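The other protein chains are all here in position, but one chain of the complex has been omitted.
Then we have chain A:
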Amino acid sequence: MNIVGISACTVGIAHTYIAQEKIEAAAKKAGDTVKIETQGTIGVENALTAEEIASADIVLLAVDVKVSGEERFAGKKIVRVPTQMAIKSPNKLIAKLHELAAS
């Protein structure tokens, strides 16, 4: 499965990047292709390209704040969770994405 997403927390220093790492590790473990854009204090990094979004099966927004560029995902299946869910139970979250993408 092909997952793209965004992680963003309130201060944009710590949770954003820990969530990114956990999501990417869990997705890779499940055999998925994954790319998570981060929107933190430093700004947007690891930005998603239009092609990556177009080929994604599902969009994961692990966000505690309003993020920019959500309109890029118009027409896509979007799952929105707080960063803490991605940090606490990344494997469960990826399993859930598989379920939702298949439904």
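As a convention for this text, a residue touches a chain if its C-beta (ideal position, glycine included) is under 8 Å from a C-beta of that chain, and two chains touch if they have at least 3 such contacts; residues count from 1.
By definition in this document, contacts and distances are computed from a predicted model.
**Student:** Tell me the UniProt name of the left-out chain, picking from "ParA family protein", "Sporulation protein YqfC", "PTS system IIA component, Fru family" or "ABC transporter permease".
**Tutor:** Going by UniProt, the chain not displayed is called "PTS system IIA component, Fru family".
**Student:** Against the chain that's been left off, what residues of chain A make contact? List them.
**Tutor:** Here the touching residues of chain A are 10-11, 13-22, 25, 38, 40-42, 45, 64, 84, 87-88.
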